[in-house]
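Quick notes on the structure that follows.
Removed from the display is one protein chain of the complex; every other protein chain stays in position.
Moving on, here comes subunit A:
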Amino acid sequence: MIGILLARIRLFIRKPLTFVIFTGMSIGFALVLGGSGGPATVQVPLYAEDQEVQNSFIGNALVENETYSFDWTSKAELEEIITNGKAEAGAILTNDGYQLIVGVDSPNAALIENTLSDLYRKQHLEEEIMTSSGLENQADQEELLNELRLSQESPVFSISNSHFRGTNTWMYDSTFQTLFGFTLFFVIYTIAYNVLPILIEKKDGIWDRIILSPVKKWEMYTANLLYTFFEGYLQVVIIFLIFRYWVGVDFNGRFIEALLFVIPYVFAIVAMSIFLTALVKTTQQFNAVIPILAISMAMIGGAYWPIEIVESEFLLALSKINPLTYGMEILNGIAVYGFQVEELLFPISILVIMGVVMMGLGIHLMEKRHV
């Protein structure tokens, strides 16, 4: 078994290109589409109808916002950006209020509005306090404002919210969506193309040679599948590490859990690949089926877009037999919804069951059909 593992590692070192390409593509797509590639996140063009807004508390707070990139622009340019779809939403600000211009009705539009209304509410509150205080000296007013802001940063009560998960409520985070989606999508290719050598080795007679040796058949399967799992998991770990420590995505403070709980998904994909290898007759068939299957899985499993926006009952039913759906559920559960382990047990169990069933069927079929 060690001999087989060593040979696989040696082959990987000699030809790492496939692994590098799929890892690179996962990172690239997640960076570009997830908006985690640089300091800017979602672009929001702003136009100040009253010029003093730009230098006000609201203007400064918007420019310093880390979630969205608020950029001052002219009214015409703002309209052009929204019309051309270069930004999902923009806003026209006045001293007393704002007008939100929505180009694409996305979760971000609601969040931008929240940000704006929050700031105007704060400003209004500060103005009310100033008026009520009766202070006329500007230095006193500023001192009061500073004290007020300081006290707001250290509140007397800390309030935390928790809620039951409803079927109609969902949260969207474009960074996590693309990071998890493309990681889980591209790892299918890495894993599948690592199971494929079993088919090739059987055809070429290498498998026969190993069968005639003292190596047991279970050792042959274990070594190959263990290696495949290792390479697939390594890809996920590398991508997550890059996003955690280079891009700065904090995984909601649960990075280790994300790494651990993705293991059932990798296992299920290894099992699915061996099952697929057993069903096809040639490598050509395998090469044709893998992209179709992987893309279909990504589309109905919520890798490309949130599964919550899919409305077709048929597609939603199909997603229930798709390992990627549960992989996304686990990762989003950890990083976006902040679920506890107990809440993740259901998707984990489904993936383990899928893995065991497909692995068993795959090996059985393979043995029956080939040697």
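Following the convention adopted for this analysis, a contact is a pair of C-beta atoms (placed from the backbone, for glycine too) under 8 Å apart; a residue touches a chain by one contact, two chains touch by 3 or more; residues count from 1.
Assume contacts and distances are computed from a predicted model.
Only one of "GvpL/GvpF family gas vesicle protein", "BatA domain-containing protein", "Antibiotic ABC transporter ATP-binding protein" or "Spore germination protein KC" fits the UniProt record of the hidden chain, and that name is "Antibiotic ABC transporter ATP-binding protein". Interface note for the absent chain: among A:80, A:204 or A:250, the touching residue is A:204. Across A:4, A:262, A:294 or A:344, the residue that sits in touch with the chain not pictured is A:4.
With the whole complex as reference, residues 2-4, 6-7, 10-11, 14-15, 203-206, 208-215, 371 of subunit A touch the missing chain.
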